[in-house]
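Partial complex: the chains shown occupy the same locations as in the complete assembly.
Note that the chains are named A and B in the order they appear, and that numbering of residues resets to 1 at the start of each chain.
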Amino acid sequence: MATLVQAVRLALHYGETHLGVTDIFGEDVGPPLGGVFTATQGLKTAWNTPLDERGIVGAAMGLALAGAKPVFEIQFCDYAFNMIDMLKVAGNLRWSSAGAYEMPIVMMVPTGAGIRGSIYHSHSYESQATRLAGWKIAMPSDALDAYGLMLSAIVDPNPVMVLLPKALLRVKGDKLIPGEPSDPAELSRRIDAPVGDRSNWQPDWPDVREYFVPFGSGELMREGPTATVLSYGRLLPVCVQVADELRQSHGIECDVIDLRSLFPYDWPMIARSVRKTGRVMIVNEDTEVTNFGEHLLRRIVEEHFYDLLVRPRLVQGKHLPGIGLNPVYESNSVPQPDHIRSALLALATDPA
Amino acid sequence: MPASDIPPNHRDDEERSVAYGVKPSRFVESGGEILDAERCLEIYRLMVRTRALEERTIKMSKSGEGYFWVGGPGEEAVNVCLGLMIKKGQGPAFDYLHLHYRNAGLLLAMGMPMVDHMRQMAMTATDRHSMGRNFVGHYAIAAWNVVPVTSVIEVQYTMAIGTAMVQKRFESDGVSVAVGGDAGTAQGDFSSCMIWASRPGQEVPVLMLVTNNGYGISTPAHTQHSEEHISDRATPFGIRSDNVNGNDPVATWRALERAFNYCRRSRRPYMLEAAVSRLHGHSSSSGAARVGGEPDVVKIFEDQLIGSGILHRELAEMIRHDAAEEADAAAEQVATEPRPLPSDVEKHTYAPSPVDAIYPDDYTGLPR
């Protein structure tokens, strides 16, 4: 099975061969490197930019205005805070001009902690991103969703941001992408650039096919009557694992929802589950003051207050200036499996 | 002046004039440049119309027909000359315009009716640029490649990179024109544009135009900027540049012509700085009253044309009168046009998408 980052690469390949992608660019995105996480290796329309995030966003907007279909990468979301004004412009340009222009750009950006990235390779971005009106925001937690969300991002004529969980990029999926060779070693041989000199290397792309994960559609990963767990990205697999453990150890069965699309989010799926369980936990790793999880909680409280049996929980990153390099920092500021487990157990067993 | 009297170094002008369908009988000389009379008259008429439009718009900001005013009185020559040179149309074969908020003259010269400007000032539902959402002069016209003007200073220079890339690929002679003020060049985006537009082997046809009125709101340029000419900043990047007196329409025409010729042919960037006046202060926030001490390009050009016998005082008077009437009529027309409704608030947020389960068409409020 493809890893998440291979899935992104396959999606971009499909995008540039079938969906009209004209430009894939960013710092170190073109040859020889093909992206610091290899997301753009071997792509025919990938190119390198100057070290200038504002220029990257501006160029993407201009390309889109002139009818091209750009996908750009910001190397780490930690470096996507010097051009939020431009992201705002991209999000408001259609509205401001009463529909005169569209802004079909795709931004992809590695986010979150988990790679020993110290203060500047550990930021989260969803709370920032979901504030950008006019944008759609997605965050896959596995390879197939990454493929399907990237394809949706490409065909959607609006600005779309795909947040890539850094720590999951090298994790293999458990479902095949349509057209993906079933042997992961074969896939790697065909599409991963060799170490060392790559000047004569050419990928041998498998014949992957169209597969969309529509915006606004979550995925119910586990089903159960007791509680609702809402998550996405890096901590989603942890939530699934914790839910499985609690089923084993305590016979507690929960809905685990992978949002996948953060804006728009799958409100029907969330509401259905909350009505059913009356117990809600929201999990993400972004810092906890003015956090996107707090928005989800607000919607739930505003519309399902009387359906809630016990107090809802949010498990989030601490409000701190950074995540330090020594592992003691990350394990004490970003939710760990233990925190999630004890929070879920408490939620499930609170007397109603 | 018979054709044979044209000095030899102006012969190319004669040829161009013929190409324009103008009988090359008369010329205006200024700033060491020369321009044929009919073109001068055309420019003059457009400058007068622009001034009338601006003045009527300022009046609206005071009368309550609109609120905020910002515009370009003093920048008419640059705008009109630019507008007349634009390769007008939609898509990368044509010029893209990345403007700021002082470009009414440019749009008038391209053929925009005054009423299009007035509608934005009056915030009508019929305002084609923004449906009553944006400040006046924040144009957006897809059919002419006028990309939406945003109030955020200088971001237009980074967007111009992208449109110019597409133009270069199309092997058209289209140019991406980015226009901004002098103070704005302190933003990094101005520098980004130079770096990106001059990438070796990847140069793109961006015409960076700086209208230097000597101020950013209240702050004199000379207190913040050490550059003798802003356009000198192009040199280290191998970008050709020039500067011109924007109060001299003839010189401005020629400087712009050279800039466009270079960009169209070489497919490379060019920077032009034009020194202009700011005749009504920064915006209605500072009162928008006429300020003294700044040369008035319309008056200067009028005197020049009258002095060289091309324009009669009576004709000038008539042109001014017609322009004012045209502006009044446009203001009157928009006064009764429909205003946007509460149901319009969310419109045009999203383009329809086949892959969106919540917003297949437009935005409709938070997901439900």
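Everything below uses one rule, namely that a residue touches a chain if its C-beta (ideal position, glycine included) is under 8 Å from a C-beta of that chain, and two chains touch if they have at least 3 such contacts.
Computed from a predicted structure; not experimentally measured.
Written in terms of the labels on the displayed chains, the full complex in this file has the makeup A x2, B x2.
Quick note on the criterion: only the chains that are shown with their structure count from here on.
Taking each chain's centre as the average of its CA atoms, subunit A and subunit B sit 42 Å apart.
Interface of subunit A with subunit B (complex): residues 23, 49-50, 52, 54-55, 57-68, 70, 85-86, 89, 93-102, 104, 133-134, 136, 151-152, 155-158, 212, 214-217, 263-268, 299. By the touch criterion stated above, subunit B contacts subunit A in their complex at residues 91-92, 96, 98, 127-131, 133-134, 138, 140-142, 147-148, 150, 152, 155, 157-167, 176, 188-189, 192-193, 195-196, 199, 347-359, 366-368.
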